[in-house]
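Chains shown are a subset, placed as in the full complex.
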Amino acid sequence: MELGLVGLGKMGGNMRERIRRAGHTVIGYDRNADLADVHSLEELVGKLSGPRVVWVMVPAGEPTQSTIDELAKLLEPGDVVVDGGNSRWTDDEKHAEELAAQGIGFVDCGVSGGVWGLENGYALMYGGDAEHVAQVQPVFDALKPEGDFGSVHAGKAGAGHFAKMVHNGIEYAMMQAYAEGWELLEKADSVTDVREVFRSWQDGTVIRSWLLDLAVNALDEDEHLEKLRGCAQDSGEGRWTVEAAIDNAVPLPAITASLFARFASRQEDSRQMKMIAALRNQFGGHAVEKK
Amino acid sequence: MELGLVGLGKMGGNMRERIRRAGHTVIGYDRNADLADVHSLEELVGKLSGPRVVWVMVPAGEPTQSTIDELAKLLEPGDVVVDGGNSRWTDDEKHAEELAAQGIGFVDCGVSGGVWGLENGYALMYGGDAEHVAQVQPVFDALKPEGDFGSVHAGKAGAGHFAKMVHNGIEYAMMQAYAEGWELLEKADSVTDVREVFRSWQDGTVIRSWLLDLAVNALDEDEHLEKLRGCAQDSGEGRWTVEAAIDNAVPLPAITASLFARFASRQEDSRQMKMIAALRNQFGGHAVEKK
Amino acid sequence: MELGLVGLGKMGGNMRERIRRAGHTVIGYDRNADLADVHSLEELVGKLSGPRVVWVMVPAGEPTQSTIDELAKLLEPGDVVVDGGNSRWTDDEKHAEELAAQGIGFVDCGVSGGVWGLENGYALMYGGDAEHVAQVQPVFDALKPEGDFGSVHAGKAGAGHFAKMVHNGIEYAMMQAYAEGWELLEKADSVTDVREVFRSWQDGTVIRSWLLDLAVNALDEDEHLEKLRGCAQDSGEGRWTVEAAIDNAVPLPAITASLFARFASRQEDSRQMKMIAALRNQFGGHAVEKK
């Protein structure tokens, strides 16, 4: 089939390659002309025969919004837009309604895979009406990993990004789990080779996983991670997961603890701990560290 | 080689079988005569040719302590005792010293595998002197999973149980991660098939793991887990992990949150939340639920 | 001075009384004619001489929005609207702009005091331009507690509700602190009179507070809180506090734990703990509680 693909950065560029390898035609547009096959969205739409499928793979928020707004003017009834970026699920319903008003279908798709996706495939979670999903299905099949799993029609518009968001929330807590265990092992006097402990866990244990394999890779490169600073960014999905939990009154203690650990890791100095130090000083004359 | 095995319950019995399948001789003792090959520890020790290896696979605490005490009287210099039970790592050094005073070696071994171990092998983490570990190595090789990993000499006496304890702490937080994500997905209006979302995650995602496979198995048996009550036991290792972290001043927010979630899940009614309700009532005249 | 007061429920009614006791004129409107002094907002505005001050004390969200919309049509340049309800701070800037377009001033005010406010005064946190605050000042002075403190001009429009929201977030964690300590004391074998321990803490300790006094009151009424169910509502401000923290990348572990404890307390059965139980069952053949 033919696909229009908007956004050819690290993710989009690799996805174009994987879809082409599966035998499909991809016409790519990017603001960076060096990456692009066409020079404008208008040209991209013009080159596709209808009913068209256009996959938007640009940053969430304003870039995605403006791209969809423009496509809404260019496309025709029966066409379908896929938002494969990291949009918040609350944007999807809005996009679906905006496009439906023009008779254009909308599918949201959460994409997992990072730098491994080109070779191993991308895990896909998508939401939307069955008829619109069906129009995109050959592309989903091209992108997904080999094997029985790796793609799912999760529900209505928004369900794809919601599922991907929860995936990332779970990822935060799993990473935190290994990280906490690793630090504790590194502190234990009796354990003389923490890396070998991690390595051994790759077979036969309850906690074997792909993330564990990656942890072993990382320790093989730098046994005590001495070259890294202990600070980590967060990407939005973790925050949204906690906000969705609050909206639904669902307690998420482990995922939230993982998010907060990242927040704290980025602080040069902790204001709240200054207040703790100040209070200790006030009531107990405890020694505090002055700057 | 020959192995004496004390404790032939669900774990010990399967381990005897797996070691025998590997071609070794196992003489098993259990207080339950129906399971045992010999009628006493004395008989067991008498049937083994020295230097002997005796694997203790009985409940942690008093049962393990009294078994080791008795073996200390029966064994001879050059023999080795393995504690393969769920002992707290702090007991191991004590046992090592007690046995060393008799010239007997000691190895502690954390064993993971549960009901899957007989067929798939048991992940093993052991600690002790290299010479003692070497005496047990053929048994470790018989028990461990096929594949490159699954067993590790983690360090000194105690390191095996410490590593296994941390494994279980990580396990708590990973289980909590999936559980939190699952509850949130079940609450989302847009997601119409949570089980299929979990199933899809088995390929290509960052969070694929053996625990995820088990979660899918569980959902296949009971899609919304309606047949289960939402309460979970904890087995000791989770508690010890948090205590070890406190001893080492290591923050473990996700693992501890997972432990506390289990504590709370077992309470018929929460005393602390009664106090919250009472305070709300005191200052705000808020409606509270009376029994 | 003269004040128009919209909303004469439990809070508004008591506030009208306290302001009147201070010698001011209050004209109150409520949809419930039995409580009201006038029959419509139009009549209320007509009875006030300008420049008018109208205090809106109705539920947050749509009721507050529609009241402010209507007042925007009835009031004149130079008048001031106060939102004293539990609005989210993000609504305040919107209201300030909407009213400023008509030349009408806006002040947001967080009010704490509950059932104790009529006699003891209400703690007030307000935000807005200095000139608009000055117009309301006599009412603030009438409402606030005696003593040196109890009211503050916290900053720009929105600052009042933001400060009140954080006040409530802190309140959640303080309540949780006492509640956790109380449950632990109730579990200790050696402690034979937990209520007397709490009572004793009212003098000389680091943790003496008004909330502690309330806890003692509650225990005097029901020593082990046996008449209450261990479940607690949350009122919005706790959720908003966590959301504001996420927006600002501030870790709030204790406040968030307190919010989640309330969420969990209201669940008949915990879905996430069902998943934990299911996973334990899958890998270990652990006994689980079936319904």
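Observations on the structure shown:
Should a chain be cited, it is by its letter among A, B and C, assigned in written order, with residues numbered from 1 in that chain.
In this section, a residue touches a chain if its C-beta (ideal position, glycine included) is under 8 Å from a C-beta of that chain, and two chains touch if they have at least 3 such contacts.
Fair warning: this is a prediction, and the values are worked out from it, not measured in the lab.
Assembly remark, whole complex in this entry with 3 chains visible in place, copy number of the identical chain is 4.
What we mean here is this: only the chains that are shown with their structure count from here on.
In whole angstrom, the spacing between the mean C-alpha positions of chain A and chain C is 37.
Chain B and chain C, compared by their mean Cα positions, are separated by 47 Å. With centres set at the average Cα position, the gap from chain A to chain B is 33 Å. Within chain C, contacts with two or more other chains are made by residues 253, 257, 261, 264, 272, 283. Within the complex, the chain B residues that touch chain A are 89, 112-114, 117, 120-125, 127, 144-159, 162-163, 166-174, 176-178, 180-181, 183-185, 187-193, 196-197, 199-212, 241, 244-245, 248, 250-255, 257-258, 260-261.
Partner chain B is touched in their complex by these residues of chain C: 10, 114-116, 175-176, 178-180, 182-183, 186, 211, 214-215, 217-219, 222, 225-233, 253, 257, 261-262, 264-265, 267, 269-286, 288-291.
Taken in their complex, chain C has these residues touching chain A: 206, 234, 239, 242-243, 246, 249-253, 256-257, 259-261, 263-264, 266, 272, 283.
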